[in-house]
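See below for the structure under consideration.
Yeah, one chain of the complex is gone here, protein chain that is, but the others are all in their spots.
After this line comes chain A, so read on.
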Amino acid sequence: MQFPRNTPKGPRLSARHLSKAFETGSGQFLALHDISLDIHAGDFLAIVGKSGSGKSTLVNLLTGLDAVSGGDIWSSANGGTVITDLNQESLARWRGLEIGVVFQFFQLLPSLTVLENTMLPMDYCNAFPRGERRERAMAILERLGIAEQAEKLPFDMSGGQQQRAAIARALANEPGIIVADEPTGNLDSSTTHEVMDLFAAQREAGKAVVMVTHERDLSSYFTRTIELTDGAITAELGDVT
């Protein structure tokens, strides 16, 4: 499998000929087939498509949450790593350090405060000295405008605030890529734009942002868009480097 060379301008994440099949009661279902794409720093990549087209499955594969049925994924981390070769434990650590995941339903841990939720990835990945973690987390919350909510439990906050907290958590270990699966699907339109601005700011700061979305009116935020139909890329718009 040919992957790009690990250069500063090269991709952060590369997928080659990805496929994913599920066993169902009526036989094998091919959810994705022959997907290849590169994700670079500064990309704001939208993955669009109808329900059941394979968007979430693709995101799950790119983040190592699910195993590929075929193909490979390469990450520029640690001088270049084929993540499809990693075991679950290494994959979790890679994900914790290199990828920030944001969900539609926020998925904050309800028993922890916003601050603790933000510190949790640092704790698991032992990314920063223990004494610095609180300060770093507060700085992120400050940046996202929810520092005042730091000691609140997630359920005491509005949807928009929860999504900001989720983004804060995704940024905790300063990953190169943020992957968001319909992060605005549960938000009103004003909050949606606030959240999108936050993602755009991350892109401008040099991170790559990958987002699954249904919402066509957000297209102005994206630098690239790929459209999936029945598990295959059927259209690709924007700067395909």
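Here is the rule we go by: a contact is a pair of C-beta atoms (placed from the backbone, for glycine too) under 8 Å apart; a residue touches a chain by one contact, two chains touch by 3 or more; residues count from 1.
Just so it is clear, contacts and distances are computed from a predicted model.
Only one chain is not pictured, and the protein name UniProt records for it, out of "Response regulator receiver domain-containing protein", "Cytochrome d ubiquinol oxidase subunit II", "OB-fold protein" or "Putative ABC transport system permease protein", is "Putative ABC transport system permease protein". Within the full complex, the residue among A:Arg95, A:Arg136, A:Arg164 or A:Arg224 touching the omitted chain is A:Arg95. Among the residues A:Arg12, A:Lys55 or A:Arg169, only A:Arg169 touches the chain that is left out of the figure. Summary of contacts with the chain left out: across A:Asp66, A:Glu194 or A:Asp230, the touching residue is A:Asp66. Within the whole complex, the absent chain has one touching residue among A:Asp34, A:Asp123 or A:Asp230, and that is A:Asp123. Although one chain is not drawn, its touching partners on chain A can still be listed: residues 60, 63, 65-67, 88-89, 92-93, 95-97, 100-101, 103, 105, 107, 109-112, 116-117, 119-121, 123-125, 130, 134, 169-170, 172-173.
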